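The other protein chains are all here in position, but one chain of the complex has been omitted.
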Amino acid sequence: MSTASPASVERGASLRLGLPGFAAALLRALIPIAIALVVGAILLAVTGWDPISVYRLMAQEAFGDWAAWQGTLAAATPLLFCGLATAIAFRAGAFNVGVDGSFVLGGLAAAWLGAELTGLSGWLLIPLCMIAAAIVGGLWSLPAALLRTRLGVDEVVSTLMLNYVAIGLASWIVNSLLLANGSANSASDPIAPQAQLPTIGSQATMTIGLVIALVAIVLFALWSTRSSSGFELRLAGLNPRFAEATGIDVLKVLGGAMVVSGLVGGLGGGVHALGVVHRFVDGFSPGYGFTGIAVALLARNGAWGLIPAAVLFGALASAGATVQLISAIPLDIVDVLQGTITILAAAQLVGLWRRRKAAA
Amino acid sequence: MHALVGENGAGKTTLMRMLFGLDRPTEGTVVLDDAPVALASPADAAARGIGMVHQEFKLVDELTALENLVLGREPMRRGRIDWAAAREQARELARESGAGLDWDRPVAELPVEARQRLEILRLLHRRADVLILDEPTAVLGPAQVDDLLELLRGLRDRGRTIVFISHKLREVLQLADTVSVLRGGRLVETLPAAAADRDTLVTLMVGERPPVVSLAHQRAAAPAHSPAPALAAQSLGLVDRDGRRRLDDVDLTVRPGEIVGLAGVAGNGQDELVETLVGLRRPTSGTVAIDGRDVTARSVAGRRRAGLGFIPADRRGEGLAIDSSVADNAIAGLHRSDRVARGGWLKPGARERVAQAIVDAYQVRCASLKLAAGRLSGGNQQRLIMGRELAREPRLLIVSQPTRGVDVKGAAYIHGQLLALRERGVGVLLISEELDELAALSDRVVVIAGGRIAGEVAGPAPDLNAVGALMTAAPSGLKEAA
Partner (left out) sequence: MNQILSSAALAATPLILAAMGGLINRRGGIVNIALEGKMLLGAVFAVLVSASTGSWVLGMVAAGVAGLVGGAVFTFCVTRLGANEILAGLGFNTLAAGLIGYALKDRGTYDPSGISVPPQLHLPLIADIPVLGPIVSDKDPVTYLTWLLVPLLAWALVRTRAGLRLRAAGASQDVAHALGLRGLAIRDASTLVAGLLAGLGGGQLALALVGLFNTGMVAGRGFIAMAAFYFGRARPLPTAIGCALFALFDAIQIRLQQDGVPTQLVSTIPYLVVVGVLAFAALSARRPAKEATA
């Protein structure tokens, strides 16, 4: 395929706008959000809702008070992981859209270990589960990575397909091997109490998982700016020809990035299993992987941008769920917003007017 | 039949593009049949009966010859393409011009001379009266050249006008009625072919130059530091994926403290040679050794470790990461070396320090190290690249088109740097289309033509006429003009 690399979203608008990088990045992120909100508003208006009051309600449910904030942050946690995982792969120029699969299988592994090894103390059990989750997630992305680096098989299709395989696999496992005794619906045994992630704050869903996510992002930021391999990653994604000429093994970087992407996704699944769900269930991931793509795009694959982007989508999810209970506005409005943002964030809106003038 | 000759960069292709509507002249007009015309686009030119065969054929590889022939002017019948009529038209054209083709094979499978014939026939299909051909014999072997010249003669005899650009002076003299020589963007002279000979043409092309002062001569070469040559390539051969031979038994040696210039008409194998030497491509046969060590099996990284430095011709695509900062570009390649990193982590501040050192040492003018490299001027970009490559202290530097798009002052600086390298005992392979540059810097000039080494002209101040003669020697079946 000859489509542009997903790393190309990082191309600086600052080059064309003459703004400092930070301001340009902010602008590029805000435009898709603004347009998406307008689209959402139209949709609401057409179906008989008042957009302003709906948005106000959502803002309140997301950011109104400390309890609302916690809900938002808790919802943002899996998105931080998935966004980070996607961003790492995108940076290297790899279209890994299979983060969902790693997330799900990682969560399964963590939930299983957490329920099995009841004898271990929390201090030992939790890290063990996390590591297992990460490893499983990484292993899951290995086949696609190998297919890409050894055979040149396009990773978009392969990771997409493997997503479905992962979900099916996990679903089967939870419905047969790990089915909780006496449980009618597809759920595994609950994890041991000491495996549950400690909470911070007043809500049960607000756990140290958030802290782990933030730490991961900080590590990523440090690694990508301060390490030799992070340096190579950036070059390989943006300018593969140059990287090759400089002596960087672009394919190896790509494959490695995909595996790390899987590791992070798996870790996110583990956090979600131990922190929020406390077991593994069918429908473990309501599309976190795909939302992660939107997060990564908004953040332009940059570490710091991931945080506000994930918070935004977390807010949408959390507020949307509450709003749905209150006013029967379907949660799908969030998908509408997310899809619009993804499309627009993938577009090169900046410089559009300049290019049109040039073409005229 | 009008031939256009001149060295690389003299303006021949640009002129032809204007005749064909691909570029617009800033001054002057194109006159067709005594009426001035403004050609807005290739379609416009085609409508007026002008057709062009480019050096890179405008053929769709996946389609068959017949499909390519009629593309855009398909004969229709009842809303569908009338392939029977198309075939008849093809046959008619083939008969008229005496050239046959295998119409049903995909273009990708056709040999080069067949593709060229297809391009010409397509022009005829579109009723072109004026045919422009850019380096038509560059890709052909001797027997095929004869066939082509037959074809062209026939077309000319039937009233068509042919303008062709060529470096192969022997063919030019055999075929053309008139020859125009361009140099440095100007028309130097137009003369009937009968009144010209090889030497006259070469002199006109290369020009009455004051003898080039060989800078190399002025600075003594350092005694070799090591007995091993900086570069030793033996029997390099390359056949590309389409089965075409790009390099044929190339032997090339560069000694430490020597600048070897590589001259040749663009497209004769220089790019492929550079790629095989640097490690971006695997040769199909032969070996490459850097600093005495066999690196044939090594990747680019491995060759760099063996002492290779590389300044590519494609500055913005391969020489720099144009979206990344100056600092990042400065340490690219060094990012794992002890100077910049330890244990896989970049030493804090090392990037800025090393980058600043390079910027200072090589006088790269940039407002800040954080500026995107793409925003530097051509000359400054080249300095940055140079600084980066030389910071690794290579034993062999392969540099391609170093002063392309660089201002005079910057060019002088770069030349000085190359000579300084020479004094320090580094071996330099200089590939350039600027004959003056080669003459000033090279200890000797090797000429590549048709994928093989055509010969060598010794320095200092190599005789450019001899170089030009080697470059334009056609390995063809035409007998030497008596």
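Just so it is clear, A and B label the chains in written order, and each chain counts residues from 1 on its own.
Heads up, the rule we're going with is that a residue touches a chain if its C-beta (ideal position, glycine included) is under 8 Å from a C-beta of that chain, and two chains touch if they have at least 3 such contacts.
Quantities reported herein were computed from a predicted structural model and do not represent experimental measurements.
Visitor: Just list which of the chains on display the missing one touches.
Guide: A, B
Visitor: Based on the whole complex, identify which of A:T77, A:S141 or A:S171 touches the chain you can't see.
Guide: A:S171
Visitor: Check each of A:I217, A:I293 or A:V311 against the chain that is not shown and name the one that touches it.
Guide: A:I293
Visitor: Would you indicate which residue among B:M76, B:A143 or B:A412 is in contact with the undisplayed chain?
Guide: Result: among the candidates, B:M76 touches the missing chain.
Visitor: Could you pull out which residues of chain B are in touch with the chain that's been left out?
Guide: 41-43, 46, 58-63, 67, 70-72, 74, 76, 79-81, 83, 239, 241, 243, 282, 284
Visitor: Provide the residue numbers of chain A that touch the chain removed from this figure.
Guide: Its contact residues with the unshown chain are 1, 3-4, 6, 8-9, 43, 47, 95, 97, 143, 147, 151-154, 156-158, 160-162, 164-165, 168-169, 171-172, 175-176, 287, 290, 293-294, 297, 324, 328, 330-349, 352, 355.
Criterion: only the chains that are shown with their structure count from here on.
Visitor: How many Å are there between the centre of chain A and the centre of chain B, using C-alpha atoms for each centre?
Guide: Comparing mean C-alpha positions, chain B is 47 Å from chain A.
Visitor: Could you pull out which chain A residues touch chain B in their complex?
Guide: Listed in rising order, the residues are 10-12, 14-15, 226-229, 231-232, 234-235, 238-239, 241-249.
Visitor: If you look only at chain B, which of its residues touch chain A in the complex?
Guide: The touching residues are 278, 280, 299-304, 310, 312, 317-324, 328, 331-333, 335-336, 340-341, 344-346, 348, 372, 374-375.
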